[in-house]
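Just passing along the structure, written as structure tokens.
One chain of protein is taken out of this complex; the other chains stay put.
Chain lettering (A and B) follows the sequence in which the chains are written, and residue indices restart at 1 in each chain.
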Amino acid sequence: MRKCSLSKIDLLFAEIAKTQSLYMPIDGADGRAVYSKWQAGKAWSSALNTVKSPKNFFFPHTEELANFKTAGKTIEIIDVRAEAEDFVVFGVRACDAKSFDILDRVFLTDPVDSFYASRREHGVIITTACNRPTETCFCTTFGIDAAEPAGDISTWKTGGELYLKANTEKGEALLAALEGVTEAADDAAVRAEKENIRKIMKKLPLADVKADAFGGGKTKQYFDDPAWAALSESCLGCGTCTFVCPTCQCYDVKDFNTGRGIIRFRCWDSCMYSDFTLMAHGNNRNSQKERFRQRFMQKLVYYPENNDGIFGCVGCGRCLAKCPISMNIVKVMKTLGGKN
Amino acid sequence: MNMREETLIPKIGVITDVRQDTPDIKTFRVVTPDGKKAFDHRPGQCAMLSIPGVGEAMFSITSSPTHTEFMEFSI
Partner (left out) sequence: MQKITRDALIEKAAALLENGTVSAVLGWKRGEFDYDVTPAVFNSIDEMKEGFVWNDFCGANFSKYLVSKTKKAEGKILVFLKPCDTYSFNQLLTEHRFDREKVYAVGIPCEGMADIDKIREIAGDGISKIECGEKITVTTLYADEPVVIECEKVLEGRCESCKSKAHVAYDELMGDEGEVLDSNRFDEVARLEAMSAEERFAFWQNELSKCIRCNACRDICPACTCEKCVFGNPNSGVENKAISDSFEEKMFHIIRAFHVAGRCTDCGECSRVCPQNIPLHLLNRKFIKDINSFYGEYQAGAEVGSRAPLVNYTTEDLEPGEVFAKGE
């Protein structure tokens, strides 16, 4: 365990930033935290979390896949991939850290997505425990411990100090490079803070939300539940939930003609959209009820079925805070699972 | 990194034959630029075909896997 005084944290950041880009939640002009590149003079935000999740570092909103040049009947494919540069994402919460595992299972299993893989290899994740979880948090429902976030290095803010612990080789290497700006520490204060956090988690209003009623093998049980109609009634199909969600991973592939060539890119897509997976014959889900059902079945049933029981939700609470009509996965779970 | 196989980047296919099967279905025979079958496949599998600038879409491979020289798409 190492530690660094919070009053000297800029030295720590500066040391990291010497050799690679450092990103962390920083308050924007409107006072809200956004993952931004750190520079001297910028302060690590004290906000609990950002609106847009850090999945953007590995699976960006928009990404160029390849370029094409056509001349008459010939096509030239230009591989525009470049090795990602080393970078560090600091201040990731336990929920978001878990989301990387969920995305890894999708992008890093055969066939490996080289775009995602390159970024994952070059990214070092430094997580931080949540001293003050809020009412929309329910990471414990999915077995995530806000007091013990994963990542290459885990950190805890307590008693004016930032404590750091490496969990992986990458983490150890980075921590070793930071020896000059950190001191050795024992973990007494950290253990106390963990207890504190776990106590708060138990008092949160959503602490008793359970995922036991869901999981693989339950498609038939929930697919035709009449409750879906009422749940999806006021869903706008806007896609906000998808875009703020740290685990949503669907994307659309499109071509854009610049006039001088063609760019093939991918961008985030949402299963809530009416043209999602549009096919020649039309669409397979023609009502908002079906699309709504799809999104939640994916997270609560289909994903765990294909991924050793791991759920596709990390309880970050962003959909609770951001849905324009206040619908969210907790309401779905309580309505459907409450019957069992 | 650029050596790594990437399934999202398409490969070039050359259309060597176009057959009008019905008034609205054509069958295209496709091979690699050096004249081989693009990849082995099993019955029922599909391929993403793209036209730069238009986009890509999924089409069933309609030729039999036992044909080792080419692949056909009836569209």
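Following the convention adopted for this analysis, a residue touches a chain if its C-beta (ideal position, glycine included) is under 8 Å from a C-beta of that chain, and two chains touch if they have at least 3 such contacts.
Given the structure is predicted, the values throughout are model-derived calculations rather than measurements.
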{"item": "Visible chains that the absent chain touches, using the contact criterion stated earlier", "value": "A"}
{"item": "Which residue of A:I9, A:L48, A:A213 or A:A227 touches the chain not shown here", "value": "A:L48"}
{"item": "Touching residue (missing chain; options A:D10, A:D187, A:D252 or A:E305)", "value": "A:D252"}
{"item": "Chain not shown: contacting residue from A:L206, A:L300 or A:L336", "value": "A:L206"}
{"item": "Option from A:D110, A:E169, A:D212 or A:D275 whose C-beta touches the chain left out", "value": "A:D275"}
{"item": "Contact footprint on chain A, counting only the chain that is left out", "value": "28-30, 32, 34, 48, 51-52, 61-62, 132-135, 200, 203-206, 230, 233-234, 236-240, 242-244, 252, 254, 256, 265, 267-270, 273-275, 320, 322, 324-328, 330-331, 334"}
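Here, only the chains that are shown with their structure count from here on.
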{"item": "Between chain A and chain B, centroid-to-centroid distance (C-alpha), Å", "value": "36"}
{"item": "Contact footprint of chain B on chain A as seen in their complex", "value": "65-66, 68, 70, 75, 77, 79, 81-83, 111-115, 117-118, 253-255, 257, 262, 264, 266, 279-280"}
{"item": "Contacting residues of chain B [partner chain A, same complex]", "value": "1-2, 4-12, 50, 52-58"}
